[in-house]
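This report concerns only the one structure given below.
With one protein chain held back, the other chains of the complex are shown just where they sit.
The block that comes next holds chain A.
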Amino acid sequence: MDLKVEKLGVSFEQVVFQNLNFDFNAGDWVTIVGKSGTGKSVFLKSLARLMDVTSGQIIFNGQDIQDLAIGTYRQKVSYAVQSASLFGKTVRDNLDFPFIVRDQAIDVQKQQAGLRQMDLPVAYLDHPITELSGGQRQRVGVLRNLLFPPEVLLLDEISTGLDAETKQLIWQVIQTMHQMEGNIVLSVTHDADEMASARDLIEFGTEVKRVKK
């Protein structure tokens, strides 16, 4: 699995970024840092095709993503939102969705295993989403991206606003998955700990550059 970015540029009224060239390979964990408004989130969204690029190409496993079926691509290159708002009425509605989009029978055991991993009671499947705390909501939100481990996981400041314990828990779950699957993780963050431990960084600013430590 590999994801390549060639001469990528996005502009609205102004240039957000331009001429980005990166190559991400299996097993990469890349931490993306930079001030707000430098285009980190736009970069992740454009990788998931949730935003259109103005110039350049994104190549996934040797194919231009413009030529790939959008739904299937997004299932493989999965974008996790900053603070999940969750949809439907219950936790189940959210954890059923990854099965529905893949046209697969719903595997309750898999859902329950996921909840356990995220340190949530299995009975929470039928819990109304309105009664979840912010931390619980985010755990369910990320779990939706992980039920079918994606080839590329895009994390858009998913730990912002979470307490230390929840943050730790979510990171552990993602790291375990990353080690097992050897997939690509791109993580936008403002978190000091995560930045400190990063080995492979992309810094967004007036210039955008990749630094490996």
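The rule we apply is simple: contacts are C-beta pairs under 8 Å (C-beta built on N, C-alpha and C of every residue); 3 or more make two chains touch, one makes a residue touch a chain; residues count from 1.
Simple rule for what comes next: contacts and distances are computed from a predicted model.
Only one chain is not pictured, and the protein name UniProt records for it, out of "Metal resistance protein", "Tat pathway signal protein", "CoxF protein" or "Permease", is "Metal resistance protein". Among the residues A:Asn145, A:Ser159 or A:Asn183, only A:Asn145 touches the chain that is left out of the figure. Only one of A:Val15, A:Ile70 or A:Met195 touches the chain withheld from this view, namely A:Ile70. Of the listed residues A:Ser41, A:Ser78, A:Gln111 or A:Gln136, the one in contact with the hidden chain in the full complex is A:Ser78.
Contact with the chain that does not appear here is found for just one residue of A:Leu86, A:Met118 or A:Val208, A:Leu86. Along chain A, the points of touch with the absent chain fall at residues 48-52, 70-75, 78-81, 84-88, 97-98, 100-102, 141, 144-145.
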